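See below for the structure under consideration.
Yeah, one chain of the complex is gone here, protein chain that is, but the others are all in their spots.
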Amino acid sequence: MHTTASATSSAVDLRPEHPAAFPLTVHDLTVAYHRRPVIWDIELNIPEGRLVGLVGPNGAGKSTLLRACLDLVPRTSGEIQIYGQPYRRQRNLVGYVPQRESVDWDFPVSALDVVAMGSYRKLGWFKRVGAVELQNARDMLDQVGIAHLAGRQISQLSGGQQQRVFLARALAQDASLYFMDEPFSAVDAATEVAIVELLRELQARKRTCLVVHHDLSTVAQYFDWVVLLNMRIVAAGPTAEVFTRENLQKTYGGKLSVLDAAAEALRHGAS
Amino acid sequence: MRGMRLAGILARSGPLTALLLLFASSAVWAGNGAASAWTKSLPDPSEFVEILLLQNYNTRLVVGGTTLLGATCGLVGTFLLLRKRSLLGDSLAHATLPGIGIAFMLMVAAGFTGKNLPGLLAGATASGAAGMLAVLAIRNTTRLKDDAAMGIALSVSFGIGIAVLRLTQNMPQGSAAGLESFIYGKTASMVFSDFWLITGVSLCTTVACAMVLKELTLLCFDEQYAAAQGWPTLYLDFLLIGLVIAVTVVGLQSVGLILIIAFLITPASAARFWTNRYTSMILLAGVIGAVSGWFGSSFSALLPRLPAGAIIVLTAASIFLFSMFFGTARGVLLRWIEHRRLRRRVGRQHLLRAAYEILETGSNQPHIPNVSIPFPQLLAHRSWSAAHLRKLLRDARREDHLEPSAPGTIRLSENGFGEAARITRNHRLWELYLIRHADIAPSHVDRDADMVEHILGAELVHQLEAELQPRAAVPASPHDITAAAAP
Partner (left out) sequence: MNWGSADTWIVVTGAFCAAACALPGCFLLLRRMSMMGDAISHAVLPGLALAFLFTASRASLTMFAGAAVVGVLTALFTQWISRFGEVEHGAAMGIVFTTLFAIGLLVIVRAADHVDLDPGCVLYGAIELTPLDTWSLPGSGFAIPRATLLLAGMFGFNVLFVYLLFKELRLSAFDPALSTTLGFPSGLLHYLLMTDVAVTTVAAFEAVGSIIVIAMLIVPPAAACLLSRRLSTLIVLSVLLAVLSAALGHLAAITLPRLIGFDTTSSAGMMAAAAGFLFLLAWLFHPGDGLLTRHFPRSLFRSASGEPESESTSPESPSVPRSAP
């Protein structure tokens, strides 16, 4: 594990030209599929070293925002900068944890193989995965607590274990900014705890994480920064300031169940 | 990086150019041939009329048969396309080969002629059905996907078929010559019995489709829901495959393997560009199939040495290409124009709203004066590049939203000021709507600001307006405007 000081210096080494830039800056972003807008006029600055929860109702454009940041969907207008540069120049600073449904779990790879994929960028073209990368991948699996499943084909893992494999891969990537698409969806309680610990550890290493999150009752507990999204940014800022009943109502409207969840969340936040 | 860009450019422009080149070269080639054929045997006008009016008996059979077959294949192919199994026809067509060979051998062994049509068709149907059962079985009992299952059935039965056909060629009794016509078809020499066979199968298929239209549609749209509703999805799948087998076997021996595959895929795919309703898609696919069949077979009858099958495939492909570009429901051109329009509109709205907001913050009177805005201030208001802003200003000038002003400044025209006020008002109403009705808003919001009353209804709009600022023409922004500009 890095000490805080060394992690900071390595992060500065990675981006010597823009030491003061935000990890993620989104200006004026609009994305539309066909005629329908999905998100519009997004202005967002994520400060370094935060655990950021991206929260909003279904169809609010959370995944679209993430995918737009990674150049995976075309933008209708606006620009996105990673540490002050366009994404295509900063790929090596960005880690991505896609939704679990996005890949074919029947694919003939073991958990270890998947984690080793995180090291591919450092390897570059043609070079093969060696003992160093495999050992590193094993360490990462150990960190998420499933080292004993390294040889398993991935469809033989439970949902939570699959999610941990994805997180271990992101760790192996050793990025400065992570995008995670619903890592907490459909995982067991133990995995949820493991993921939170992992996020905290990343934060301790001054990494920035933008996490799409569904469960309002745990937002205040897990994240120190929150972005409330409903097609546009309703509010963004430190959880204590932004995650208020008023803002939630602006984001989710009058749904009773949601407001109950929010009320519970506020209690958590207060206690 | 460069490789990716190259691949991107290739993927964007290369295929189009190459496809057009190929089409052009083949057209020139065919045209050359046609021209020389023209000079050799000039068909006089009466011959044209004869063929177009189907006065010739043989032409009537061929044109009628292919037209009917095209219509039926379009109909069945629509379901295959919607079921995402377009290549099933390909697989099936190859799977009939062993059956044809084995049926031939059995019939010869039993002392018949061997080229008895019903016998061969029965053999083709049986082995086609066996191949399709194998596809379903592989798909349902292993982790292999549809494409692998179809590929296995296709290639293995193709191999067996070739091996069996090779045996029949060496048989001392009974000539096997002509069995290959099952692969390449013999469109031009269609006989009366072929025509009746096609008619019969077409009728049966159409009636069957009409009877289970809603069940088949449900199966294609949402198999699991259909199963949960108690529909026998496996048997429906069998039925669909049975229909495909019927048209394929009949079509195979009259028009050939490649044509039947194209008939099953191309008209349905072309129809998809013109409509979003499955009933009209089925009808349109039938019409496109029929038109390709009619045009292709007539054209090949007019000129010598144009194989009807190839002309029909090319006709269908041309219709597909045309539909892909100009289709009114999902055409490429339409979507491209829409996307451009959207970008433009978003740009215009951003510009006018930015100008309005600057004017608004610059004055503290209830009536906002229309004054010149310095270019740098406009540039700083949003995060846009100078070049982009200049382009937006050029567009705005063309649309008469700006009027001449001192160099380095921008001044809205009367028209533009009104438009800016309207856009800003609508935008704020939308924002307010999103806040007040956040639970349902995402599915209702339409970025086109002109539509606000249209979608929400005048009453709700009045309510929203009243809620914000009863007297102002443009309600104040529900959030701080200056905050967005200076992060």
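Order of writing sets the chain letters: A and B. Residues in each chain are counted from 1.
In this section, a contact is a pair of C-beta atoms (placed from the backbone, for glycine too) under 8 Å apart; a residue touches a chain by one contact, two chains touch by 3 or more.
Small disclaimer: the values here were computed from a predicted structure and weren't measured.
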item	value
Omitted-chain contact residue, chosen from B:122, B:317, B:393 or B:432	B:317
Touch with the omitted chain, as defined above, among A:106, A:197 or A:246	A:106
Touching residues (missing chain, whole complex) on chain A	70, 72, 91-92, 94, 96, 98, 100-110, 113-114, 117, 120-121, 123-126, 128-129, 148-149, 151-153, 155-160, 162, 173, 186-187
Chain B, residues in touch with the chain not shown (by the definition above)	1, 3-4, 7-8, 10-11, 14-16, 18-19, 22, 25-26, 29-30, 32-33, 81, 84-87, 89-90, 138, 140-148, 150-152, 154-156, 158-164, 166-167, 170-171, 180, 183-184, 223-224, 258-259, 261-262, 264-266, 268-269, 272-273, 305-307, 309-311, 313-314, 317, 320, 324, 330, 332
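Assume only the chains that are shown with their structure count from here on.
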item	value
Distance from chain B to chain A - Cα centre to Cα centre, in angstrom	36
In the complex, chain A residues that touch chain B	25, 27-28, 30, 32, 34-37, 40, 43, 45, 57-61, 76-79, 88, 106, 155, 230-232, 234, 249-255, 258
Complex interface listing, chain B residues touching chain A	1, 143, 335, 338-339, 342-343, 346-347, 350, 382-384, 431, 434-443, 445-448, 484, 487
